[in-house]
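Here you go, one structure.
Moving on to chain A:
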Amino acid sequence: QKKYDPGASDTEIKIGNIMPYSGPASAYGVIAKTEEAYFKKINAEGGINGRKINFISYDDAYSPPKTVEQARKLVESDEALIVFNPLGTPPNTAIQKYLNSKKVPQLFVATGATKWNDPKSFPWTMGWQPNYQSETQIYAKYILKNKPDAKIGILYQNDDYGKDYLKGFKDGLGAKAASMIVLEESYEVSEPTIDSHIVKLKASGADVFINITTPKFAAQAIKKNAEIGWKPLHFLNNVSASIGSVMKPAGFENAQDIISSNYLKDTSDPEWKNDPGMKAFDEFLAKYYPEANRIDSFVMYGYTVAQGLVHVLKASGDNLTRENVMKQAASIKGLEIGSLLPGIRVNTSATDFAPISAVQLQKFKGETWERFGEVIDAEVGG
Partner candidate 1 sequence: MSAVEEVTSEAPAVEAVPKRAMTLGYGTSLVVLGLLIIAPMFLKNFFVFQMTMLLIYALAVLALNILTGGSGQFSLGQSAFYAVGAYTSAILMEHMGVNYALTLPIAGIICFGFGFLFGQPALRLSGIYLALATFALAVAMPQLLKLGFFEHWTGGVQGLVVTKPDAPFGLPISQDRWLYYFTLVIAIGIYIASVNLLRSRSGRAFMAIRDNEIAASAMGVDVALYKTLAFGVSAGITGVAGGLGAIAVQFVAPDGYTITLAISLFLGMVVGGVGWLPGSIVGSAFIIFVPNIAEHISKGLSGAVFGVLLFLVIFLVPHGARQVAIVAQQLIGKLKK
Partner candidate 2 sequence: MTQAQLAQGSSPLLAVRDVSVVFGGIIALNGVSFDMHKGAILGLIGPNGAGKTTLFNCLSRLYQPSSGDILMEGASILTRPPHRIAEIGIGRTFQNVALFPNLSVLDNVRVGTHCRSNSDIISDSLRLGWVRRGEAELNKHVHEIVTYLGLDDVAHTIVSGLPFGTQKRVELARALAADPKILLLDEPAGGLNHEEVHVLGDLIKRIRDERHVTVLLVEHHMGLVMSIADHVVALNFGRKLAEGTPAQVQADPDVIKAYLGSKDQ
Partner candidate 3 sequence: MTAMLNVKDLRAYYGQVQALHGLSFSLNEGSLTTLLGANGAGKTTTLRAICNMVRSTGAIEFEGKPLSGQSTENVVRLGIAHVPQGRGTFTTMTVEENLQLGAITRNDKKGVVADIERMYEHFPVLKERHTQQAGTLSGGEQQMLAVARALMLRPRLMLLDEPSFGLAPLIVRELFNILGKINREDKVTILVVEQNAQLALELADKAYVIETGRIVMSGSAAEIANNEDVRKSYLGY
């Protein structure tokens, strides 16, 4: 029996999305462009249970008031079924209350903040990627285990993303945080270079460097470290763990032995040359998004999350109500997506709104990441 909420019909499913296509965060725009291309592919292949996806994506320039306007437009004017993968913590915070009161799914938000996994207070909001706090907790545990006398210097971006990472790291160290951390440096995205912070970190005598920066600054930091001859044990956040768009520009020789973690396959990693998942990705790009820059890690990100959505919609069958979509999203069991690292699966439940919650540590060697250790379940508290 067919059941529809606004945005769904026999022929189409309207999916809303909000992305910063313009303004300082425009680098993320490719995420939605990739998603759009992926839905084109799905539609070309017959759609979802016979229905075409109508992907409506709006620009909010990363400005929360604009996000609210666009979200309301999606819900009230375009009548989209769900708002899918809107990007950024502040924009998502701005619309969370509204979407929950309207009972519109805010599905697979494109930010790793920890707060999206809160089904009790916000049953209509669900995260996607491993959350920032758990990632740095993993680093913290690693340090406690392997280098208990570390003197730690941290560089983080002064916004929600940096602070979330920072919090996770400190939580991970627990009581030892105060004694182990010798310097916490923050930078603003408006700074042209972060050289002076690196100089300061080196001078602090730190021998472990927690690098919580976005790609450009990560590359600057890696390069500057080499230039001033600072060789700490270097942890780099997953946000910037891209070989093609960070390690290579920063110089492979400068990036050796950096530790990071990942849940996605790196498109520049020769390891996946013959991997079927990667091949599918390349075929998709060639056919539906040829102008894409495949080394851009956001392309892979968009490709993956779009598949997550397609899975949920398929599972919803003919019952395309918002409630059912949310229900299906909350009951993904062991979904494998070709672009996820081996052993990492998508899992959700009525009490677990964190679809991807596992990562694997990796170390940069030569020109590739070498993964090591187990796949670690990274759910905070879990």
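As a selection rule, all candidates are chains of the complex that A comes from, given by their letters.
We adopt the following convention: contacts are C-beta pairs under 8 Å (C-beta built on N, C-alpha and C of every residue); 3 or more make two chains touch, one makes a residue touch a chain; residues count from 1.
Keep in mind that what you see is a predicted model, and the values were worked out from it rather than measured.
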Complex member touching chain A, one of 1, 2 or 3: 1
Chain A residues within the candidate 1 interface of the complex: 21-24, 26, 29, 32-33, 57-59, 61-65, 68-69, 72-73, 75-77, 88-91, 93-94, 96-98, 158-160, 163, 188, 190
